[in-house]
Structures are given as C-alpha cells and as structure tokens.
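Take this structure, written in structure tokens, and hold onto it; I'll ask about it next.
Let's turn to chain A:
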Amino acid sequence: MANIPKEEYIFKTTSACAGCSSSLCLRHILKAAGPDSVLVVPACCTSVIQGIYPNTAFNIPVYNVAFAAAAAVASGMSTALRAAGRKTNVICYAGDGGTVDIGIQALSGAFERGTDFLYICYDNEAYSNTGMQRSGGTPLGAATTTTPGGKTEGKKDLDLIVEAHDPPYMATACSAYPLDLYKKVQKALSIEGPKFIHILAPCPPGWRYPADKTVEMGKLAVRTGMWILYEREHGQLTISGPSKNAMRKPLPIEEYIGKQGRFKNIDPRSIAILRQQVEHHMARIAREAEGIC
Partner candidate 1 sequence: MYEIRLHSRGGQGGVTAAKMLALAAIREGKFATACPFYGAERRGAPVVSYIRIDDAPIKVYSQIRQPDLVIVLDMSVMETVDVLQGIREDGRVLINSPHPVDMQGHPTYHVDLTGIALSLNLVIAGSPILNTPLMGALAKMGYVTFDSVKGAIEETFSDDRNVEAAQLAYEELER
Partner candidate 2 sequence: MLTIATGNKAVADAVKDAVPAVVAAYPITPQTEIVEQIANYVASGQLASKYIPVESEHSAMAACIGASATGVRAFTATSSHGLVYMCEMLHWAVGARLPIVMANANRALGPGWNIWAEHTDSLSMRDTGWLQVYVGSVQEAYDATLMAFRIAEHADVLLPVMVNLDGFALTHITQSLETVDPGDFIPPMKLPHAIDTGRPAGYGTLTAPGDYYRFRWDIERSMRNAASVIEATQDEFGKRFGRTYGMTEEYRCADAEVVVVAMGTLGKEVEIAVDILRGQGVKAGSMRLRWFRPFPDLDLAGKEVVVIDRDYSFGFGGIVAHAIASKYDVPIFSVIAGLGGQEVTYDDIAGFVRDRRPGDEYWFGVDA
C-alpha cells in the first residue's frame, strides 16, 4: 500500500451513504489516474455523491452527463483532447444501469470505434440511486423494489459483451481489494485505446447488510467465486491473486448470499442455479487462463 500517492481527489465531504463501496473505489481510481484526468459521470449514485452546486467533493473535473450518454461524451472529449495534443485521461465512471442497460449502445459504439478512454462500471447490481430497482445487473433471486419476490432472470454478462469488442485491456475488480484496483487502473491508463474495468461494488442499503460489512461482503463475493478478479490484456487472461487463492477451494455461495437481506426469500432452486453458474464461470475462466479455450 506504500506506493499509493497521498494526494486525495475526493474530500471527506461526499454525500455517499455510510459504507459506500463506490466512494472507496473512486478514491483509489483517482489516486491511480492522477490530476490530469477528467471523470465523465452519467446519472448514477456518483451524480449525487459529488455534492450540491456550488460545492463539489471532488478535486478533479467531473463532467456530468445524461444517463445513456457517458461513453459517447467520452468519445467526443477524448477525440478533441487528443487532436489538441493533450494526454488527459478520460474516464467514464458509471453504474450498472448506466452501463448494462441504458448505456450499452454508447459503450459498444465507443469500444467499436477504438476510443482512447477508460470505462469503469461500478456494479452495485441495481438502480441504487433511484431506490434499488431491478437492473440488468441484478442477480437471480435478489429482491429489489421492482422484483419484490426476487429477480426471476439472471445477471447480464457484461464482461462477455465487452470482450466481444476485443479491447486491448479489460479487468474485473472489487472494492474489497483496493490495491488490486489501483494497479489495474494504472495499467489500463498506460495502454492506448478503449479500456474497461468492471467493479463489484457492494451496497449496504441495496443489498441489505450492515454498513460496516462492505469490505467483508466484497471479500465473500470473491472467496465464494460469485465474483472473479482477473485482467485480460491483449486477449491474454490472468486471474488476479485473491481469486487464484479463492478458486482453489471456494467457500459455499451461501456464505455470501446468506448475509444479504436481498436474498432472504431466495428459493433452493435459484440457489442451485447460482451455484451451477458460479462453477461454470470459474471453470471457464480457469480454462482460459490456462490457454484452453
């Protein structure tokens, strides 16, 4: 941790909820990116966390944009900056709804065009800013305000969609492993072209667990294999340290979902499906890491 700069780009005055994992992530992302960076933020929790005009808790230019528009705004911004000979990092910081649902078209377009930017999706698995409605990122069985009986469909596989665009760099991360995230942001920003980082961002009010358990929840996601940390650089996949260890002998997924109120009424069949998906996903990632695709 010694290498992480002391400069802070987020002040201790955000209006984030207690136990917000996204704020923790952003703190490390901006430390990795440094001051010559612009954050492009569509409608999401981060729109609110910055604070209310004329104040801002962020010590970096933050360009707030419409829900579906982040990647396209970044496209224009990056193109204009590069044309002017500026190397400023253009970083989209968007929630799961703004990425897997309403923003997927702009995201796909920007990646297909080879835009030089970093797109970070912090995935708290619901429309949390508007009060925990179901999103394409909500997992099977999770209760939200629009799926009171639990979601009957699975989580959209955003990473497979992004992978189909063959970006030079993509990675997953989790708020519980800030050093891993820090290194991945640094590496992503050293590479030209469209980069992608998908962060699992546990959300105390949305997932219904105590605010002081945010780090624990993230660690359990990784240790159960519900979330796998990896990076794929120019098509070459490497499983990150914490997941490498976890995948040798993953904890039962009940350790993770059992601690969250949103899964309180999940039925055994859904748990079985989730378990099967986790096993399938771990096997697929392990095969790819070994070069067997």
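How were these candidates chosen? In short, all candidates are chains of the complex that A comes from, given by their letters.
Criterion: contacts are C-beta pairs under 8 Å (C-beta built on N, C-alpha and C of every residue); 3 or more make two chains touch, one makes a residue touch a chain; residues count from 1.
Predicted model only: the values in this text are computed from it and were never measured.
Peer 1: Sticking to the defined contact criterion, which numbered candidate from 1 or 2 is in contact with chain A in this complex?
Peer 2: Of all the numbered candidates, the touching one is 2.
Peer 1: If you look only at chain A, which of its residues touch candidate 2 in the complex?
Peer 2: So the residues of chain A touching candidate 2 come out as 35-38, 40, 47-48, 50-54, 56, 58-66, 68-69, 71-81, 83-84, 88, 105-106, 108-109, 112-113.
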